[in-house]
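Next up is a structure, given as structure tokens.
Note that this complex is displayed minus one protein chain, with the remaining chains in position.
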Amino acid sequence: MKFSFKNDYSEGCHPHILEALLRHNLDQQAGYGEDQYSLKAKELIKEKIDNPDSDVYFVSGGTQANLIVISSILRPYQCVISASTGHILNNETGAIEATGHKILSIEKEDGKLTPQDIIPVMESHKNVPHQVMPKLVYISNSTELGTIYTLKELEDLSKFCKENNLYLFMDGARMGQGLTAEISDLTLEKVAELTDVFYLGGTKNGALIGEAIVINNQELQQDFAFNIKQKGALLAKGRLLGIQFVELMKNDLYFDLAKHANQQAMKIKNVMKEKEIEFLSDTYTNQIFPILSNNLIEKLLEKFEFYIWKKIDDNFSAIRLITSWNTNDEAVNDFIEIVKREM
Amino acid sequence: MKFSFKNDYSEGCHPHILEALLRHNLDQQAGYGEDQYSLKAKELIKEKIDNPDSDVYFVSGGTQANLIVISSILRPYQCVISASTGHILNNETGAIEATGHKILSIEKEDGKLTPQDIIPVMESHKNVPHQVMPKLVYISNSTELGTIYTLKELEDLSKFCKENNLYLFMDGARMGQGLTAEISDLTLEKVAELTDVFYLGGTKNGALIGEAIVINNQELQQDFAFNIKQKGALLAKGRLLGIQFVELMKNDLYFDLAKHANQQAMKIKNVMKEKEIEFLSDTYTNQIFPILSNNLIEKLLEKFEFYIWKKIDDNFSAIRLITSWNTNDEAVNDFIEIVKREM
Amino acid sequence: MKFSFKNDYSEGCHPHILEALLRHNLDQQAGYGEDQYSLKAKELIKEKIDNPDSDVYFVSGGTQANLIVISSILRPYQCVISASTGHILNNETGAIEATGHKILSIEKEDGKLTPQDIIPVMESHKNVPHQVMPKLVYISNSTELGTIYTLKELEDLSKFCKENNLYLFMDGARMGQGLTAEISDLTLEKVAELTDVFYLGGTKNGALIGEAIVINNQELQQDFAFNIKQKGALLAKGRLLGIQFVELMKNDLYFDLAKHANQQAMKIKNVMKEKEIEFLSDTYTNQIFPILSNNLIEKLLEKFEFYIWKKIDDNFSAIRLITSWNTNDEAVNDFIEIVKREM
Partner (left out) sequence: MKFSFKNDYSEGCHPHILEALLRHNLDQQAGYGEDQYSLKAKELIKEKIDNPDSDVYFVSGGTQANLIVISSILRPYQCVISASTGHILNNETGAIEATGHKILSIEKEDGKLTPQDIIPVMESHKNVPHQVMPKLVYISNSTELGTIYTLKELEDLSKFCKENNLYLFMDGARMGQGLTAEISDLTLEKVAELTDVFYLGGTKNGALIGEAIVINNQELQQDFAFNIKQKGALLAKGRLLGIQFVELMKNDLYFDLAKHANQQAMKIKNVMKEKEIEFLSDTYTNQIFPILSNNLIEKLLEKFEFYIWKKIDDNFSAIRLITSWNTNDEAVNDFIEIVKREM
């Protein structure tokens, strides 16, 4: 078997989670998220963000979280603003539009939105009532390209949104990786303070399934559970989500797993930097996009699996490497070894 | 802790499933249902129904299965026919209507539909184009009231649907319990033969989550996966569903668990019958609805949890008892003991 | 040509309207409802209801009005309550459900809703978040059966809705006929005071097309125009609607036309009453449902067109007769003559 750097959801889950599932397996619990584990996990998350007034809900995956959050917030004529790299735009089979809402796309190479990006979109959508009304800004951290928001960037964006009557929603499918990047100065408390809604991704950070949606803006909290049920996302055995998030929040396991994933990617990146390999984008999380010769790529593919991301020219292509909470040193070292040997 | 007869999803999952999750935990697998466990589970189910041409997909829960199947089949102006007890009508927060489709309800005390029930609905929906067009018949087996379809009943309904250009969809959230009821003469092969689509419920029969949607009508198979993704139901770690259904299908564990649940309910039912207790409906699956004196109900509630289903008069109420794959003899015997002692 | 009593939209429009269209035909006007006629018509309606704070919008037809109003008000998980006779339930091809919302139907013989009808529906929809949330009560005046609300009935319903956090929406496709029924003690001012939204139907009362939506509840006014545009209901030549409603509002033409329609129906009804003919319902508007012998029906069908509404027994059926702003005395007298002769 070749080791896969294709994504961060190739394995099952962190052993602590399976142990907890085993430990609590035969306890009888209320269904539909009223189990004691879910209640406890919600408390742990609210403590972590230091905001007892936020509401927390668990769902199974990122597309589900995105479509439920967005469709619950917007009126029929309102739309989303997203960077062109946004997961909701190209990777979710039109899930947002299927709930009736347009997404306005802003071309961004680094996957990040700034107030300056959004202003012209607002300006060009003032022909009432012939155009959709921009109402929600969708961002991801870390982004689909592995880049991250700094505290200052998020503060600016948050301020802009408030001034312009826009909601700010952060897709946190890789929130752990974003916040534990070595250059990140953002914290989860700050994310909670600066966004209306965000979610903490479990699927890509050591859980079997599960994302924790956190609603900070109290006007968006009302009746939220109805939306979860209506979209088919309310698990009868909510305990499955609750138990996992209790384990992930305990002793900051969530952040430790993300940091590990980041570090493994950085080891590879650093070696490549020494070899003067260039990258599509300068990332500090668990996704890196080095530009390699086709020859080297072939060599690496003999022992590893990963995606060829983009053809650069006849001799070079960018590849995407994703490390995970479970990427071990051996795989990383073997990979590095080949790079060193071939360069 | 009181033992709960409230539902069949109070516990985690059958131990074999946890063992398998543990066993395969660190294997790297492709995402989104392309893992080897999902592929194997699909094969096992197709063998079980003896139909290699059916398509199998796994999703997390029943509401999700219902809304994806129905919205994938119907054109915008087409609607569903359901018994008034149908789960989609009153227990799914309008999930079907949220995808744009009306449900026509037919009042039925036993929760089962017959051609004779459907004919007048067809007759009263002929005012083209001012009315919705009935196109899909939704049934459940076992039903929301614990009743089941006989082979003859399903054959009649299937024939009627074909003749009237209606699709037949069976909600099998409790398919195991329905098919293993002592009086059932229906088999899974026959269900596959007589329905266009059905699903095998895992959540209420020993899995952590998971329903297996089986599409028998080949014209409904095309592009089905898009619908799963668009509705947010495609798990990145599809392995979680695949592993569970491999275990459930292996050695007919799925049916053994259901049979156990049924038998525990029948033990209680039989004792009550001896005591000449009446029931709201005559069921042979894991749901029973005995009519008890308020006094007896109070006594039972001291040691057990269950729902009071319906007030009959000032002195009597019907309760709902649900047994599960994990309901043990001790709980059943204790319960029976109280009934015997008090009557 | 036989004279038709089939409906109140068989002819074109009142001559004043065509004259006005001719008079203003070549005036250049702003598009999309910003023309001076639409602005004036809105003022006239607001004067008529004596409420300068209401908002008025014009759309083409009743189904359009219903679907725009309802979908603009409700959140995805909220639903409508309607009498079982409601036009939105059986005569609009699932237009409301197509916008994502369930309609809860209450069986009513007279087509009218009371608080007592609604209370059990509210009681049986408290299983949060597993059921839709009732949020809007839909009524018609006159109803689909020709019956009307009294002031007291509307006051009671309005009070109940406010107390229960429900919006009250009156379908006024036949508002003129309802308010000018000889026994009506309700006025348009009172309708505006007691409902959150209503509309004034033009199509069934002398206009070519057009319904005037009046939004009295200010919290429902915000951004309403977006919904009209999004549903394809914003006419480029809004003048067509504006000119018509200016004419209809001028000198109370709207009410005179409706009164005429009612009176023609009453003439027939009164003769029938003398002949001791029975009716399906006791109506005072332009719809009557007499129960006639099949023999008499055949005789009438030789000279007139109308719908046979319901078979009563082997010898008798109820028919539906609808008179309009344009039903002339000659037709009515001829019809009456046959009834008198044959009885």
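We just call them A, B and C in the order they show up, numbering each chain from 1.
In the analysis below, a residue touches a chain if its C-beta (ideal position, glycine included) is under 8 Å from a C-beta of that chain, and two chains touch if they have at least 3 such contacts.
Quick caveat: nothing in here was measured; it's all calculated off a predicted structure.
> Relative to the complete complex, which of the depicted chains are touched by the chain excluded from display?
A, B, C
> Using the definition of touch stated at the top, determine which of C:233, C:271 or C:321 touches the missing chain.
Touching the chain that is not displayed is residue C:233.
> Quick one: which of C:63, C:105, C:158 or C:262 touches the chain that's been left out?
For the chain that is not drawn, the touching residue is C:63.
> Can you list, in ascending order, the subunit A residues touching the missing chain?
Those residues of subunit A that touch the unshown chain are 76-77, 79, 90-94, 97-102, 127, 129-132.
> For subunit B, which residues lie in contact with the unshown chain of the complex?
32, 71-72, 75-77, 99-100, 128-130, 132-133, 223, 225-230, 234
> Which positions on subunit C touch the chain that was left off?
Contact residues on subunit C toward the absent chain are 1, 3-4, 6-7, 9-13, 15, 18, 21-22, 24-31, 59-68, 92-95, 98, 203-204, 208-209, 226, 229-237, 239-240, 326.
Basically, only the chains that are shown with their structure count from here on.
> Centre of all protein Cα atoms: which chain's centre is nearest to it?
Central chain: B.
> Can you give the whole-Å distance between the Cα centres of subunit A and subunit B?
34
> Using Cα averages as centroids, what's the distance between subunit A and subunit C in whole Å?
About 51 Å, centre to centre.
> Which whole number of Å gives the spacing of the CA centres of subunit B and subunit C?
43
> Which parts of subunit C, given as residue numbers and ranges, touch two or more other chains?
Subunit C, residues with two or more chain partners: 76-77, 99-100, 129-130, 132.
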